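Excluded from the complex is one protein chain; the other protein chains are retained at their positions.
Moving on, here comes chain A:
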């Protein structure tokens, strides 16, 4: 593999790592605040215990998110110097606002972590709310920067020069809203089901059930709501992609020939050479409808675009299938929860809890898959239709070693964090109250 490939792998790996911690850092504070609120209302010590143990989790995840994010801010430049040289001044606005959001988050976290029994109760609780809000704000802001890469705007591109820069327009690029909405919901889905699954496992094992039931309830309700909204937002995203990046849409669907009333493929094995998709379920006219809201609309196929502008079709298609499939699965799990509110005896069934244990990692898998769709689907461009990824990469050779270095460091970190979480839960069960 070439230098460029390793640089891309490193970017993908480090971003894929960061996003997990970023999502948890965005959403866990909300759980914490809800539980804390219940404690302030009921004075039930179980809620206090739950809040404090979630808090420790937040602290551990937060630092991992913060250090990997710091690395990313350097990496954007270190791996893609040519990109940052031109893009930096254009998309500076979300990044500078993000800096402010991080600060607010860090300050609020300082208050919250160290403020127990020191600050007035309500103010202390409120600093927790601020952590959550500023976390979500930073997520939305970075995603807006990513949206700009998909829908570059706010400048004129003349003879290879970027002129007439309008940072506000670049910030509010056509992709920012759909992407930010979808990402924020995704963070809620994934983290809620993730945390709910961990507590479901404890209930399954019959440990400290009182506490874990409370935790499960808080998280699964939030998760279910988000899981219902997610496909709606995904549909908005798809319609947006259809207009903004028709090649990407064609790749998502492995749609080779331009057609009116195009069918939607579910599953299937893609053969890029032969331009066929086998072993699929085809729903007639559904793709035209999903993309344009009209059963007979024309959907452009990959063959309408020059070959060198095709993204890796198979990867994008599989990733898209995985994301949508998991989205549907998580929504069904939400339905199971809603039904169990009526049919109380379901909750006595071991398999009920096992189901949520199985669901725990799926939201995160869907997030990774979704990012593969967005990022790999944008290839070969780093800035859609403006700059090629290969023109942006660092001239320094030896990215291979850099990639393996990060692989080693982050794998070690991931193992340690998992092990620490395991210890948190164990200690939670060992000393009830």
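The working rule: a contact is a pair of C-beta atoms (placed from the backbone, for glycine too) under 8 Å apart; a residue touches a chain by one contact, two chains touch by 3 or more; residues count from 1.
Everything below uses one rule, namely that contacts and distances are computed from a predicted model.
Peer 1: What name does the UniProt record list for the absent chain among "Cytochrome d ubiquinol oxidase subunit II", "(2Fe-2S)-binding protein", "Peptide/nickel transport system permease protein" or "histidine kinase"?
Peer 2: The chain we cannot see is recorded in UniProt as "Cytochrome d ubiquinol oxidase subunit II".
Peer 1: Among A:40, A:113 or A:172, which residue is in contact with the omitted chain in the full complex?
Peer 2: Only one of A:40, A:113 or A:172 touches the chain omitted from view, namely A:113.
Peer 1: Among A:40, A:78, A:282 or A:358, which residue is in contact with the omitted chain in the full complex?
Peer 2: Residue touching the absent chain, from the options given: A:78.
Peer 1: Even though one chain is hidden, which residues of chain A still touch it in the full complex?
Peer 2: 56, 59-60, 62-64, 66-71, 73-74, 76-78, 81-82, 84-86, 88-90, 92-93, 95-100, 102-104, 106-111, 113-115, 118-119, 163, 165-168, 394-398, 402, 405, 409, 413, 416, 420, 423-424, 426-428
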